[in-house]
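Removed: one protein chain of the complex. Kept in place: all other protein chains.
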Amino acid sequence: MTKTRPGNFFEDFRVGQTLVHAPARTITVGDVAVYTALFGPRFAIHSSDPFAQSVGLPRAPVDSMLAFHMVFGRTVADVSLNAIANLGYAGGRFGVPIYPGDTITADSNVIGLKPNKDGKTGVVYVRSTGLNQRGETVLDYCRWVMVRKRDIDAPNPEIVVPELPASVPVAELHCPFAVTRGHYDVARAGSECLWDDYTPGERIDHVDGMTIEDAEHMLAARLYQNTAKVHFNLHVEREGRFGKRIVYGGHVISLARALSYNGLGNALLVAAIHGGRHSAPCFGGDTVYAWSEVLAKDALPGRDDVGALRIRTVATKDRACADFPGHDAGAPLDPAIVLDFDYSVLIPRRI
Amino acid sequence: MTKTRPGNFFEDFRVGQTLVHAPARTITVGDVAVYTALFGPRFAIHSSDPFAQSVGLPRAPVDSMLAFHMVFGRTVADVSLNAIANLGYAGGRFGVPIYPGDTITADSNVIGLKPNKDGKTGVVYVRSTGLNQRGETVLDYCRWVMVRKRDIDAPNPEIVVPELPASVPVAELHCPFAVTRGHYDVARAGSECLWDDYTPGERIDHVDGMTIEDAEHMLAARLYQNTAKVHFNLHVEREGRFGKRIVYGGHVISLARALSYNGLGNALLVAAIHGGRHSAPCFGGDTVYAWSEVLAKDALPGRDDVGALRIRTVATKDRACADFPGHDAGAPLDPAIVLDFDYSVLIPRRI
Partner (left out) sequence: MTKTRPGNFFEDFRVGQTLVHAPARTITVGDVAVYTALFGPRFAIHSSDPFAQSVGLPRAPVDSMLAFHMVFGRTVADVSLNAIANLGYAGGRFGVPIYPGDTITADSNVIGLKPNKDGKTGVVYVRSTGLNQRGETVLDYCRWVMVRKRDIDAPNPEIVVPELPASVPVAELHCPFAVTRGHYDVARAGSECLWDDYTPGERIDHVDGMTIEDAEHMLAARLYQNTAKVHFNLHVEREGRFGKRIVYGGHVISLARALSYNGLGNALLVAAIHGGRHSAPCFGGDTVYAWSEVLAKDALPGRDDVGALRIRTVATKDRACADFPGHDAGAPLDPAIVLDFDYSVLIPRRI
């Protein structure tokens, strides 16, 4: 019986297989505090119990991206320990919020497999689902990664490429909070701009830059129990392709989301992740900036108190975003871009 | 409608104006743990619920300086985002303690404005107040900062320089705890020295030095949701005056307060901040030392169980304090001094 788990290689996956991830994770106000110290988020719904109660929630829910990382972290040991690259996300839907004290479990279903022509790797498609202790879905999303084969002579599976949604339909967006007239405090939210004030095509520079220290991204990834080796082992990475540890891509997402408060201060929760690309790696010492474009303004069926904005947030390293790098789809990719993230946020309407 | 908030410039302030800061902040045992990891405070009242109960409190209150930073952090985006320098503090009074689970809000009143002769900047005086969820004051204090003008041609306001107290009167010191004979455990407090044992003029070297890492001061400032740019952005600061990120001045206050346990072990709470000066900036890699002088020994009206000590704590960088640098008021300022802090602590009396 092998005691250590080497992680799954490409030939270990089967379409239809369910991967049961370990361990479950009780999320606490301690995790929230560490997350706050790492990213400095200021969205009022996560920062204050009374504010959360003013929009009908029992208390402050955990930041949407902390929820994402906690689910994602569980999947790493089974899905991507032998991955070369995280290729993409699709169809990410946030369900009921996570509250401190909740315990999440995560499972993944293998929904596609595609051997690469090099014979050494293949693409694995999974749908990962995070549930709370009552079995309610807190998040599900598709991810595809390029995974090494253990044995290059292992027979290749039949090609199954799943149909992935280009976006989560508006009808599937779940909004757990509600705003009643006169009860939404824009002053304490920190922004007067509501759903009504945004226009598709509008671009917002989030102005500030945040430098990443190696200690910080390692603290974050360990908090999520994400065990991907490249983030932690300088002894090996010093001899690797970049000569240093690689920052967990999700760290950049959280930085960009926290920076986006300056311009999207009422974007209280993330409802969906439509897609995302980590165009280049980040390292300790890099400074991350971000800008956003409003891709669409979606009314929610049956709701006049809250709407959704579909947002594209681009993050860069060591380059300010006043000129919106990467906005011109025809231009060559700006090498300073490290993230291109397509998601929907929930934001109160003017009532 | 401008989506990003550039912070207030000098010409945006009006005497009498109230700034409503965002977001509110629920403070938890998670915040306390991160604060403990950052500074290593050992004052028994914060470290142990049963100890706090032994002096009549419901449970361990949050460290006085964590309370200060949480209130201060809220004010930055409105008061000092465009500040060049934090010039001083006065009249700081701690009210009811913050307990984990409490939510604080903060507002500031503009109490003075003084344009500088250079025409590019001015001094803004504010009184900031932190309240808990029951509307009780946890802290209020005056601060004045030098703030840039957006437009150097903007007309200057009338000069209003508020009268600031040289110190908080003893009658205004609030002591939320009480000591009963035979119930104060000096062994578990870690010091046998009580109020009776200190003498005005006495100097105490706190002996130890603590090195600051960049990751640490950034974790701290983000925990407080303090968004001052100079602490976080190496990409910009590398080209700046110092070539590196500047440590939040309050970080040095917290280090000095934690170091002062060795010599002031029973100084359970801070009751007042009379004044403070950050004489020089600190940077990642600096090692902070501190010494204190007892400026005054104040009996509290109607109380024979607890007294106040007015303390001056001087912190240095990369210089031990066995010879009390800065004690000689006539000598030139020692360039190693980074903080000169004048405050009152509450300390049990021998009963």
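We call the chains A and B, going by the order they appear; numbering starts again at 1 in every chain.
We adopt the following convention: a residue touches a chain if its C-beta (ideal position, glycine included) is under 8 Å from a C-beta of that chain, and two chains touch if they have at least 3 such contacts.
Keep in mind that what you see is a predicted model, and the values were worked out from it rather than measured.
For the chain left out of this panel, the touching residue among B:74, B:114 or B:206 is B:206.
Set against the missing chain, the residues A:110, A:139 or A:223 yield one that touches it, A:223. Screening B:124, B:189 or B:315 against the full complex identifies B:189 as the residue touching the chain left out. Across A:87, A:186 or A:215, the single residue that touches the chain missing here is A:215. Summarising the interface, chain A meets the missing chain with residues 1, 3-6, 20, 22-26, 28-31, 33-34, 77, 101, 103, 105, 133, 213-215, 218-223, 225, 227, 229, 232-236, 245.
Take chain B: the residues that touch the chain left off the picture are 28-34, 36-40, 42-44, 47-51, 60, 100, 187-193, 197-198, 202, 204-211, 213-216, 262-265, 285, 287, 318.
As a working rule, only the chains that are shown with their structure count from here on.
Chain A and chain B, compared by their mean Cα positions, are separated by 36 Å.
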